[in-house]
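Below is the structure I would like to discuss, written out as structure tokens.
Every protein chain except one is present and positioned as in the full complex.
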Amino acid sequence: MIQLTHDTIDYTALTESIRSNQAGAVVLFLGTVREMTAGRQTVALDYDGFPEMAEAKLRELEAEARSRWPVIEAGIVHRLGHLELGDISVAVAVSCPHRHQAFDAGRYLIDRLKEVVPIWKKENWSDGSTEWVHPGVDNNGTQPQI
Amino acid sequence: MIQLTHDTIDYTALTESIRSNQAGAVVLFLGTVREMTAGRQTVALDYDGFPEMAEAKLRELEAEARSRWPVIEAGIVHRLGHLELGDISVAVAVSCPHRHQAFDAGRYLIDRLKEVVPIWKKENWSDGSTEWVHPGVDNNGTQPQI
Amino acid sequence: MKTKLKLFAKARDLVGAAELELDLPESATVADLRIALGEHSPALQPLLASLLVAVGTDYASPTTRIGGRQDLAVFPPVSGG
Partner (left out) sequence: MKTKLKLFAKARDLVGAAELELDLPESATVADLRIALGEHSPALQPLLASLLVAVGTDYASPTTRIGGRQDLAVFPPVSGG
């Protein structure tokens, strides 16, 4: 199951969809909205996405994981829109015969998702300011000094 | 939540119990009854345990994980008794500020559980035979040649 | 040639539009698009060097010809998850 949604992520349904008698191990990763980031307080996040490309890239990532590990089933759901503290922004679930395969594949999927899938988050800080998060670009939009 | 149970493991309740606004990452591991092991077909597993010691060791493992990673919440539930194919035998859930911490802590907990927690499984093979699984001890109960 | 592109996240906010039409020669590459974007929307200038360009649902390489395409997308580094 590859899905983008504006609704609450049902990670139980996702997990059930990837369970299998051929798998001895299931790993589920949830990204959740954390209150503190580098000493600053967040009150909410807004996620924007380019849906067609995001779904295409998620499918490619699933194919990459399957080429590297004996994945039985895998699923990724990413939420878009306005998220409050503690809300789940992303769920990655994978089943494999053995546990280290499932841990490695799950970690690979979320690491790669953060590198290549066209989704962006905007911080809503507790001081009322907002800020797009664009790694490698500083707060003023200029390239950081290396 | 550290628990041994003879009932179906409610991994959703476990996961909800370890979610936190302080965590950006949740990792859930499920061990499930796999049909094929080294080319042999299983129809069911029976888990035996030494409950008081198993719970004490699980608490020690949680403390070890907390000493190594910034764990916000952690929970482990292990099932005992008769399990059918696909049933969940163990659930490990951990929340941390960042994802690699949660992956590392979750993997550590299940790896250590398999080394030190006094729980044993008995295979019910499809040919009708049964066999306790005791790593390092061969099928006849003798020590393997090194 | 009329070249259409979608904008996302901070790029959209700085330009003040979700879509944009630029006139580019057919031989225009990603580098040419960057220059044209900076001229069209000076507010994008500080973000320009880090912008990513997609053709359809794939990242464009620096030498991909994009002049006249209707399925371009331009956006800053991703931060999903």
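All chains are identified by letter, namely A, B and C, in their written order; residue positions are counted from 1 within each chain.
The definition used in the following text is that contacts are C-beta pairs under 8 Å (C-beta built on N, C-alpha and C of every residue); 3 or more make two chains touch, one makes a residue touch a chain.
Being a predicted model, the structure only gives us computed values, none of them experimental.
Peer 1: When the whole complex is taken into account, which chains on show are touched by the absent chain?
Peer 2: The chain that is not shown touches these displayed chains: B.
Peer 1: For the chain that's not shown, point to the residue among B:68, B:82 or B:134 touching it.
Peer 2: Final answer for the missing-chain contact: B:134.
Peer 1: What residue numbers in subunit B mark contact with the hidden partner chain?
Peer 2: Residues touching the hidden chain, for subunit B, are 31, 47-50, 52-54, 56-57, 78, 89-90, 110, 113-122, 132-137, 140-143.
Here is the rule we go by: only the chains that are shown with their structure count from here on.
Peer 1: Return the distance between the CA-based centres of subunit B and subunit C, expressed in whole Å.
Peer 2: The separation of the two C-alpha centroids amounts to 49 Å.
Peer 1: In subunit C, which residues are in touch with two or more of the other chains?
Peer 2: 81
Peer 1: Can you list the subunit A residues in contact with two or more other chains?
Peer 2: Only 31, 110 qualify.
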